[in-house]
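Of the protein chains in this complex, all but one are displayed in their positions.
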Amino acid sequence: MAGFDKRVFSYEQAMEGIEDGMTIIAGGFGLCGIPENLIAEIKRRRVKDLTVVSNNCGVDGFGLGLLLEDRQIRKIFASYVGENALFEQQMLNDEIEVILTPQGTLAEKMRAGGAGIPAFYTATGYGTPIGEGKEVREFNGRPHILEEAMTGDFAIVKGWKADRYGNVVYRHTAQNFNPMAATAGRITVVEVEEIVEPGELEPSQIHTPGIYVDRIIQGSFEKRIEKRTVRS
Amino acid sequence: MAGFDKRVFSYEQAMEGIEDGMTIIAGGFGLCGIPENLIAEIKRRRVKDLTVVSNNCGVDGFGLGLLLEDRQIRKIFASYVGENALFEQQMLNDEIEVILTPQGTLAEKMRAGGAGIPAFYTATGYGTPIGEGKEVREFNGRPHILEEAMTGDFAIVKGWKADRYGNVVYRHTAQNFNPMAATAGRITVVEVEEIVEPGELEPSQIHTPGIYVDRIIQGSFEKRIEKRTVRS
Amino acid sequence: MALTREQMAQRVARELEDGFYVNLGIGIPTLVANYIPDGIDVMLQSENGLLGMGRFPTEDELDPDMINAGKQTVTARPGAAIFSSAESFAMIRGGHVDLTVLGAFEVDQNGNIASWMVPGKLIKGMGGAMDLVAGAENIICTMTHASKHGESKLLESCNLPLTGAGCINRVLTDLAYLEIKDGSFILKERAPGVSVEEIVEKTAGKLIVPAHVPEMTFEEVV
Partner (left out) sequence: MALTREQMAQRVARELEDGFYVNLGIGIPTLVANYIPDGIDVMLQSENGLLGMGRFPTEDELDPDMINAGKQTVTARPGAAIFSSAESFAMIRGGHVDLTVLGAFEVDQNGNIASWMVPGKLIKGMGGAMDLVAGAENIICTMTHASKHGESKLLESCNLPLTGAGCINRVLTDLAYLEIKDGSFILKERAPGVSVEEIVEKTAGKLIVPAHVPEMTFEEVV
């Protein structure tokens, strides 16, 4: 890997350095825009005691749900979980710790983590169980709670196209949490559908500038649909 | 103006409602990407006692410098000023109050204002005159200061292309402060070089979604260059 | 007669105004999109990052990269914008969405809402609901007025853990349309054939009943 060429050519290389007990920040919303092959590689490596930061936790047998099978996740920060039986079971058995976090607060915590903002105030969650134990302060006559930033040892991200410098664009609503996740990893790994030449992506249309990205890998994706709704 | 058609067809309409004493948030960096015709309209209307939030204050006779001629600006939040003689004179005479704000903090204050984050912590400015009188708190063993969000009665923004719904894209580095300014105005007015049909802008490539925008006007622009540097 | 789900959606849809950006929660709120009045254009915001949600896709249009906050496959209408979750909640928390419609388990006379957690039951999470109720200035709650056992869900004070504090100002139940103001529910309209007495009986919180409470009317929808 010379200069700004961030390409790696195997998923083993892509996740090199991941260890037991690390914190992983993952992009994706439901099963849309999830780094499915990077997750599969984490499963393959059998690392344990992971803390995962992700809006959801996949489904049985796909996405982050894969990491439940061998109990690799010890703790998860998420806004909505339990779409899978295995998760429910591990939650009920206290085998996994779930820190429920409002969706907007979760997105902002990741962004803040990447942006050098250690904490911010939000009205979201004030007066609810989420606000308990958190500092409350009034701004503009309204109570807000203090929320701290989040960063991870690894960020795993699913992009659409990238150049070898790590500039990334996302496709449609597969963008979701990916751009924030990309900024918040000590090591940020992005898997994409296509790697293009530097200069092919319009500079002002890049969603994630390469400075945030450490490794880029081209993969192929199943892109499972969670709720298929069509009209005739 | 029906539904989502936010077009107006005169600069008079574009700045309708601006009054003495209001706060104006302006996009632009130096003379690049400034809403030059909206500023000219503010001058024409002779409103006074304005508070302006802008990274810079234009030059003599152009950009926000125009508003100095009739002493329309009472107070300005900026990171770098004094590129014009009139400004220096008014600053020395205490005719204009200048609240110097670090550039990144200024951008983040605008973003926070638009994003419902009333305040955030940053290491920027700690231990300097900017940190004086501000709350200090340690995060990760490092002192940070509390900075509050900013919003304006009007935001004035320069875009490149927009559709009539107010979706905007910016051109090259004329983007700068414009996207944040656009989110932080009670009334956000965007002037652009071209108005296109809804659907012509790729949805995932829109810099400023129309929800932030109240009025769109198509104009023509001088685009003055501050420091012309060329190679042969 | 208590309103049907469809009638509830129809009634809520009358609160839409031309040019509104609207976030519709899962369930009855989603149905509101089917009853947007003629001559009114609204833009639907889906909190996973889509402004200008369109219809469900045809088989040909189906795209796993294009979903809504309910994780259903959708389309984008012309002039839509797509963005990150941080940007989406900047819109929401920043008060840029004109109207939010969402369901609830309980609301109370101080505008508190409980909609996400029943202690002892499996808790799946609040998703974006806490941000939505904290961010919107204009929220309509849709819910049944009372439980199957007749217990009121319009309370003096919510029993369940809150989703947001002091943020709800309008409620549409299967029995009535009410506003919440200054620590009281105010009965504004009643469902066709539902008596004021029934509503009074089924409202546990403080209820102000004006002299005249008009009955809602519904046209036959084709």
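Here are a few things to note about the model shown:
Chains here go by letter, A, B and C, matching the order in which they are written, and residues are numbered from 1 within each.
In this text, a contact is a pair of C-beta atoms (placed from the backbone, for glycine too) under 8 Å apart; a residue touches a chain by one contact, two chains touch by 3 or more.
Remember, it's a predicted structure, so these values are computed and weren't measured experimentally.
The missing chain, though absent from the view, touches A, B when the full complex is examined. Contact with the undisplayed chain is limited, among B:A14, B:I39, B:I73 or B:M110, to B:M110.
Although one chain is not displayed, its contacts with chain B can still be listed: residues 29-33, 55, 78-83, 88, 91-92, 100, 102-108, 110-111, 122-130, 143, 160, 171-180, 207, 223-232.
Against the chain not shown here, chain A presents residues 2-4, 111, 113-117, 163, 165, 167, 183, 197-199, 203-204, 206, 209-212.
One rule holds in what follows: only the chains that are shown with their structure count from here on.
Chain centres here are Cα means. That of chain B falls 35 Å from that of chain C.
Between chain A and chain C, the centres computed from C-alpha atoms are 29 Å apart.
Those residues of chain A in touch with two or more other chains are numbered 108, 122-123, 171-172, 175, 207. Annotation for chain C: residues touching 2 or more other chains are 50, 76, 82-83, 89, 92-93, 134-135.
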